[in-house]
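Below is one structure. I have some questions about it.
A single protein chain has been omitted from the complex, and every remaining protein chain is retained in its original position.
Labels run A and B following the written order; every chain starts at residue 1.
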Amino acid sequence: MWKNRAVQTLLIGAASTSVLIVVLIFLFLGKEAAPFALTPGLSALFDSKWIPVSFQRERFGILPLLSGSALVTLLAMLITIPFSVLGAIYIAELAKPLEREILKPFIEILASIPSVVLGFFGLVVLAPLVKSFFGLNTGLNALTGAILLSIMAIPTVISISEDALNSVPHVYKRASLALGASQLQTIFRVTVPAALPGIIAAVMLGVGRVIGETMAVMMVTGNAAIITANPLDPVRTMTATIAAEMGEVPFGSVHYQALFCIGVVLLLVTFGLNVIGQQVLRRYGMRQ
Amino acid sequence: MSGSFSENLIYGLLRAITYAIVLLVGYILFDIVIKGLPVLNWEFVSGYPHQSGASGGILPAIAGTFYLVLGTISVALPLGVGSAIYLSEYAFQGKFTTIIRMAIITLAGVPSIVYGLFGLGLFVLFFRFGASILSGSLTLACMVLPTIIVASEEALRAVPKGYREASLALGATKWETIRTNVLPYSLSGMITGSILGVGRAAGETAPILLTVAAFFLPKLPNSIFDQVMALPYHLYILATQHPDAEKVRPMQYGTALVLLLLVLGLSLGAIFIRAHYRKKYKW
Partner (left out) sequence: MVDKKQALLLEDFDIEIVSRDLNFYYGDNQALFGISVGMPAKQVTALIGPSGCGKSTFLRTLNRMNDIIPGARVEGQVLISGKDIYQHGTDVVKLRRKVGMVFQKSNPFPKSIFENVAYGPRIHGTRDRQQLAAIVEKSLVRAGLWEEVKDRLNDNALGLSGGQQQRLCIARALAVDPQILLMDEPASALDPKSTARVEDLIGELRELYTIVIVTHNMQQAARVSDFTAFFYEGALVEFNATKLIFTNPKEKQTEDYITGRFG
């Protein structure tokens, strides 16, 4: 009997580590970022310039970084959504069973390619293509980053959307077909609307993945901290800023704290997206 | 079913989009394999780098990644499997379980660079482990924990309820039942899921950037408190920080190929294990 107790206690301990890690993440990011709130104060973050190292005046405005992340994410989703949703529809509804068995592993492989390898591919293959296609000086810009990010997000969004499409009850489809609707009519008028919440959740989780991606964007977006809406301009994202600058910054300096502030913002944004996405998925799952 | 012209057009479009994705995957793999293969030889994988990686081999980076994977597994596997056993076999629907599940979902969504910051703050600085294999492994373990938990729980839940009932009805205690009649049948699934998770860790750069990875350190580590090179970081450095990036391109492709082979090899290995055990335990 004591053995059962001991085992159970151990298992509860193991299960609690996840909670502990979440708490520690918030705690330690907050702890390292907190002094920034005193000097120079949080308002310093709402500056339009990020000039962390300067002989005159350092500026820690994260607005250009936020706008960089937002631009890249927006562009990436513009590419990701049609490709993933239509791809998921094809795989879930139209592909023959054997075809599906071949398509799915391919897309899973895409998901398992390390982001630094994709970044490298973007740097040496994609960026020159973008450069010559648009006749630019450099192919390292928001668009190239967005294309790479969409390559990363597509497998996530496809697989969750596909699950959502598969969980639409067969009776709906059969009823629609029995009423004389064609297969495509059934898909676009019945199946997709019924699976919509799941697809939306998939897209939100995809956005979370894209915002948090670091290496690939750092390698191909050009890393200029400017506020722009032009896809062909180089931009710098929040993640790339942390990764690029943390290595060279003195621990405990204001710059160091500012980078942790970016981390906190990143954490809160992805956390929010995740919570909302899961909520949508859960409500959707309950309705089934 | 032969539809109208417009139906066929839409059908063709959907198919074209799907195959475009497949082609893209194929092209990426093809490009890296074709350009990486000429560099790949025994000297490359067993030699030490020279001239900041412009020549020589990548042994320290391979070894570093190997140590990190090993360290990550040995921390994350027991914790992940333990959590999964608790969630699938012991937990009741309640506040505590809900909190744990929320935490797991949250962890799964945390960006890898944030894990890097966290590892820097907690392991490198607070615990004073420094930039080391230990800090890096612990950071990566936190990152892959949710993957391992989810995969393991799925494997446990796939074991038919009847086995547990039959064992309990024979007078086995709960833990005896789990040990003898649940774990053995779910082991393959748990291992598969864990390898897939760890494969992801092997390819990650952002979390190790701040916690372990060395820019250029052409020697093997002596202890878990040493810094190491790692394949993904080495590729990053070669591709973006090297003064003569164009000239070391073959080395970059070679490194990318080795990393790709390692990560895909782990995944394929996992899938192979799964297929093998599926045949053994059929229910």
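Here is the rule we use: a residue touches a chain if its C-beta (ideal position, glycine included) is under 8 Å from a C-beta of that chain, and two chains touch if they have at least 3 such contacts.
Fair warning: this is a prediction, and the values are worked out from it, not measured in the lab.
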Contact list for the unshown chain, restricted to visible chains: B
Touching residue (missing chain; options B:S74, B:T98, B:T180 or B:Q241): B:T180
In subunit B, positions touching the absent partner: 92-93, 160, 162-173, 176, 180-181, 185, 281-283
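Here is the rule we use: only the chains that are shown with their structure count from here on.
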Contacting residues of subunit B [partner subunit A, same complex]: 1, 3, 7, 10-11, 13-15, 17-18, 20-22, 24-26, 28-29, 31-32, 78-83, 85-87, 90-91, 99-100, 103-118, 120-122, 125-126, 142, 145-146, 149, 173-175, 196, 199-200, 202-206, 209-210, 232-233, 235-236, 239-240, 249, 252, 256, 259-260, 263-264, 267
Residues of subunit A touching subunit B in the complex: 1, 3-4, 7-8, 10-19, 21-22, 24-25, 28-29, 31-32, 82-83, 86-87, 89-91, 94-95, 103, 106-110, 112-121, 123-125, 151, 154, 158, 182-184, 205, 208, 211-215, 218-219, 239, 242-243, 246-247, 251, 259-260, 263, 266-267, 270-271, 273-275, 278
